[in-house]
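Let me begin by presenting the structure, written as C-alpha cells, before commenting on it.
All protein chains but one are shown at their positions in the complex.
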Amino acid sequence: MSSITYLEAIRLAQEKALADDPRVFLYGQDVGNFGGAFKATKNLAKEFPGRVFDAPLSEDAIIGMAVGAAIEGMRPIVEMQFADFSTCGFNQIVNHAATLYYRTGVPCPIVVRLPSGGTSGGGPFHSQSMEALYAHYPGLVVMTPATVEDAYSMLLEAVALDDPVIFCEHKFLYYHLKSERLPESVLPVGKARLARAGRDATIVTHGAMLHESIAAATELAGDGYEIEIVDLRTVKPLDMDTVLASVARTGRLLCVSEEWPWGGVAAEVIARVTSEGFGLLDVAPQRLNAKDTPVPYHPDLWSVHRPTASAIAEVSRRLLNI
Amino acid sequence: MSSITYLEAIRLAQEKALADDPRVFLYGQDVGNFGGAFKATKNLAKEFPGRVFDAPLSEDAIIGMAVGAAIEGMRPIVEMQFADFSTCGFNQIVNHAATLYYRTGVPCPIVVRLPSGGTSGGGPFHSQSMEALYAHYPGLVVMTPATVEDAYSMLLEAVALDDPVIFCEHKFLYYHLKSERLPESVLPVGKARLARAGRDATIVTHGAMLHESIAAATELAGDGYEIEIVDLRTVKPLDMDTVLASVARTGRLLCVSEEWPWGGVAAEVIARVTSEGFGLLDVAPQRLNAKDTPVPYHPDLWSVHRPTASAIAEVSRRLLNI
Amino acid sequence: MPTFKEDATVSSSEFIKAYRVMLLARVLEEKLASLYRGGMIKGGVFLGRGQEALSVSVGLHLHKGDIFAPLIRDQAGRMAFGDTILDTLRTYLGSQLGPMRGRDGNIHRGRPREGYYAMISHLGAMIPAVSGALLARRMKGETGIVGATCLGDGGTSTGAFHEGLNAAAVEKLPLVLVVANNQYAYSTPNSRQFACLDLVDKAVGYGVAGHKVDATDLEQCLLTLRKAVKAAREGGGPQLVVGDLLRLVGHGEHDDAHYVDPALKSAPVGRDCLLLAEEKIIAKKWASRAETSAWRHEAEEEVNATVDKVRREPGPKPEEDDWMAYSKSEFAEHYAGA
Partner (left out) sequence: MPTFKEDATVSSSEFIKAYRVMLLARVLEEKLASLYRGGMIKGGVFLGRGQEALSVSVGLHLHKGDIFAPLIRDQAGRMAFGDTILDTLRTYLGSQLGPMRGRDGNIHRGRPREGYYAMISHLGAMIPAVSGALLARRMKGETGIVGATCLGDGGTSTGAFHEGLNAAAVEKLPLVLVVANNQYAYSTPNSRQFACLDLVDKAVGYGVAGHKVDATDLEQCLLTLRKAVKAAREGGGPQLVVGDLLRLVGHGEHDDAHYVDPALKSAPVGRDCLLLAEEKIIAKKWASRAETSAWRHEAEEEVNATVDKVRREPGPKPEEDDWMAYSKSEFAEHYAGA
C-alpha cells in the first residue's frame, strides 16, 4: 500500500463505515458525484449508490436532516464545506443534536465533519478552528485528530458512537501528512496520546498544532531540553488523567491551540490542571493561541497569526527559564 | 423616584439613548407597540415614532440588518427575544459584525441585547448563558451587568461604543433586583468592580451569580471568613488588573459562572490568573459553573443545575480548608 | 390536479371523532389554564384554543408508523396522534414519570421512538428534522409513510422553514407542513411578518403543492388534510397547508392579547372552531345537545381524575438524576466544584 494522506484516511474511513454499516449515509454540499470540495468523499457516491448525496446550500437543513435521520436509527455523516460555515447550522447542532439525548433519552448519533483550521490564504471565513465553541455545549463529543491514523480510526469511532460528534479535521494536514499504513490498534475515544516523551515541560496540544509543537520540541532538543507532548485527540471529553500524569512528570505546562484564546482549549486545560493538579506545577502554566483577531488572508499575516514552531519554542524557553 | 428594577433600568437606558442620539433605533420581535416580551421597550414605540419597530421572526435578518444600518452610521439596538434564539443569528454576529472592523476598518456599532440566564421553569431553550460563546470570538465586547446601575449605565456605554456589543442582561434579575436611583458616576467599560471587600478568598463572578456569591459570602462571614468579590461587568475584555489585585490580597480564587464549564468565563479567568499571577495563588483555584447538561426545565432540577449560594459556600469552604 | 371525488365528504362518525378529540383538548387546556392561575404548573403554558380543528385534522390523518412533530398549539393534534391526558399532565405538573422526566416540559414533550417528535423551541427547526426522518425511512425501504409538522405564521419567516422545506422538496419527501396562520406571532401582526398576499403563495416557489383552508371549519380541515396527507403518502412530495384562523387566547397564559385587532375577533376568521363544529353536529342531528354536554362532562371527569392522580406523583429528584448529556457514561466530565 502506497502512503496514505490524512485526507485519504478520512475518505477510507467513510468508505469502510459505508461498507460495514447499512445505517451510514453521507450528506453535504458537493459530496456526491463530485466527491466533495476536498475530495474526502471521492468515488463514494458511485460505490454506494443512494447513500451519498448532494445537499442544497443549506447548513441548517443539512444538520437538521441528519438529526431526524439519526432519530430514525441511521448514522449520518454530514460534511460542512468548511468548518466556518457550520455557524449557519449552529442552532441545529447545539440546540437539537446536543440536547436530544438529555431531553428525550433518544441518542443522536450524527457525525458533523468540519474541515477546520488555517491554511495559507484561507482568510477569515475559511480558516476557523471551532472546537472550543462546540466543546462549550453539553452533549457534543469534539474530536480533533492530529495524525493520519487518528483521522481514520477516530472517524470510525465517531460513527460508532451514539452521541453526536463534531469531527474537526484539519485542512492543513490534508495533503501533507502521510502514513504508510492504517492503524491496527487504537486508543479508545476520549484518551489522549503521549506524542513525545520528555521530562522538562509538557506541551498539551491538538490538531495541526501537534506538528508545530513537535518541531519546537525538536528544536529545543538541540539545546538539551526534553519536551513531552500530549496530543489531546478529543477536546471533549478531555483526558485529564494523561495530561495530569505528564504535568506530574515535568512540572511545567504549555498549552498550544490554534483557535482563539478566550475560552479556548488551552484555557480549559489550564483551568483543569490548576484546579485539579495545582501542586504538580512548578511554574505558571502558559498558553499560546492564535491572535485575537479574525484569521487574516494574507500568507505573511497568517503565518504569524497562528502559533508556529518558532513561537512555541520561544514560549517554551520562557517556560523553561532559559 | 420610586425604586427602579433592573428591567426598568434597561428600558430607561434605551429611552435615554433614543432621546439623546438620533442614530439609535430599536429592532426586534415584538419590541414595537407591544413593548417586548419582557417589556424592556414598553412605550418606546409611542415615544419615538418610526424608531422602534417589530421584526419578523428572523434572527439572522435582524442582526444582518443591524450590521447594514451600523455601516451606514446608525446605532441599532436589537433585542433577541431570549438569548437562546441568538443561535439563529449566530452567523451574522460572529462572522459579520465581529469581523467588520478588522477586515474593512469600518466599525460596527450594534448592540445585541440577550435576555440571558436561567429562571425557574425556563428549560433548555429559555435559560442559556451565552457570554462565553461570544467572548471566544475576536471583535465582540461582551457585557454582563449584575446590578440595576450597571444595567443602565453599561447599556448606554454599549450604545456609545463603536464596536459590536453583546449585552447579556440577566432575566433572573429583571424584576427582583431594585435600586433607588440611577447611577451618576460609572466605571469605564472594561473595568471590573470590587463588589465586596475581603481578605480570605476572592470570588470572581458576573451576572446573577454575583448575588448568589454575595449570599454565600454573607453566610461565610457568619463563620468569620471575609470573602472578596469581583464583579467582572464585562467578560470581554476582562479586567485582569482588578482580578489580580484581589487575588494578590487573598491568595485564593474561586470563579463562579452560570454558563457551562467547558471554556466558560471561569475557565478563562483561571487560565489568565494562573498564567499571569501564578505566584499570587496559595492554593489551587477553583471554579463553579452550571452542570454540563442542558438546563433542565423542572424547578427542582434547575435549582441544583446552576450554582447556588449554598453550593458556592460549600466550595468556598473547601477553598478555605475549613 | 387530481380531484378526490370519493373523498369529498366527511362522515358523521369521522366528524364526531374529531370533535371529541378537539373537545378533550379544549377541556384539558382549560384545566391547564386554571392550574396555571393556581400556580400549579411548572414552566409556561401556551394553548391552542381556536386552533383545534386544524390541529386535530393533522393528527387524525396520520397512522401508526408515521411521524408527527407538533408545535406550540397542537394539543388536539397530539391527542389525535396518540398522546394522552396522563403524559400531558405529567409534564405540566412536573411529575418525574412524564416522558421527559422533568428535564424538558410541556409543549416540548414527545416520544421520538414512537414517531412523536419533541420540539425544540427554535421555530422552524422541526421541519428539516422530520424531513431527515423521512429520508431515513426511504433509505430503509419503508414506503407509504408520512411526516407532518406544524408551524405558525411567524415561523414561516425563519431560515429553518426555508431551508427545510426546500431540502424536502428537492428530495420529494412525503412531508406535510401545516401552517396555522393565526394572524399574530406573539404580538406581531401578519402585516409586520410577511408581504405576500397569502402564505400559500409560497408553495410555488418551492415547487410543492399548496392547500388553503378556512381553519375554523372542521369539515374543511378534515377534507384538506385528508387530501394533503394522501397526496404526500402517494408520492406527491411535500404539501404546504395554510389554514386561516385566530388564536383565541393570549400567546401564553401570561398574555392578555390586548393587541388583537377587534375587527379580527368579530370577523369570520375569529370564530371558535369548536363551537362551529358543535353547531354542525346539532344541526345535522348527529348528536343532541345533551350528548355533547355529556361528552364534555366525560372529558372533564377524566381530566380531573388524572390531575388528582398526577398531583400525587413525585417530582424529579436532583440527587437521582445522572446529570449526563451523553449516552456513554465514560464521557461524564468531572469539573472541580460541580
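So that you can tell them apart, the chains are marked A, B and C in the order they are listed, and the count of residues begins at 1 in each.
Methods note: a contact is a pair of C-beta atoms (placed from the backbone, for glycine too) under 8 Å apart; a residue touches a chain by one contact, two chains touch by 3 or more.
Remember, it's a predicted structure, so these values are computed and weren't measured experimentally.
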Chain not shown, its touching partners among those shown: A, B, C
One chain isn't shown here. Among A:8, A:60, A:157 or A:228, which residue touches it? A:60
Specify the residue from the set C:109, C:137 or C:192 that touches the hidden chain. C:192
One chain is left out of this view; which of C:159, C:174 or C:316 touches it in the full complex? C:159
Hey, which of B:4, B:17, B:40 or B:66 is the one touching the hidden chain? B:66
For chain A, which residues lie in contact with the unshown chain of the complex? 29-30, 32-34, 37, 53-58, 60-61, 81, 84-85, 87-88, 121-126, 254, 261-262, 284, 286-294, 296-301, 303-305, 311, 315
What chain C residues would touch the chain not displayed? 157-163, 166-167, 169-170, 172, 191-197, 201-208, 237
Residues on chain B facing the left-out chain by the touch rule are 25, 50-51, 55-56, 58-74, 76, 91-92, 95-96, 98-107, 138-139, 141, 161-163, 190, 236-238, 240, 272, 275-276
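We adopt the following convention: only the chains that are shown with their structure count from here on.
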Going by the touch rule set out above, what shape does the chain contact graph take here: line, ring, star, complete or other? complete
Point out which chain occupies the most central position, where each centre is the mean of Cα atoms. B
Chain A to chain C: how many Å between their CA centres? 40
Centroid distance [mean C-alpha coordinates] between chain B and chain A, Å: 30
Can you list the residues of chain B that touch 2 or more other chains? 84, 87-88, 124-125, 262, 284, 286-287, 291-294
Multi-chain contacts in chain C: which residues touch at least two other chains? 100, 103-104, 108, 120-122, 159-160, 324-325, 333, 335-337
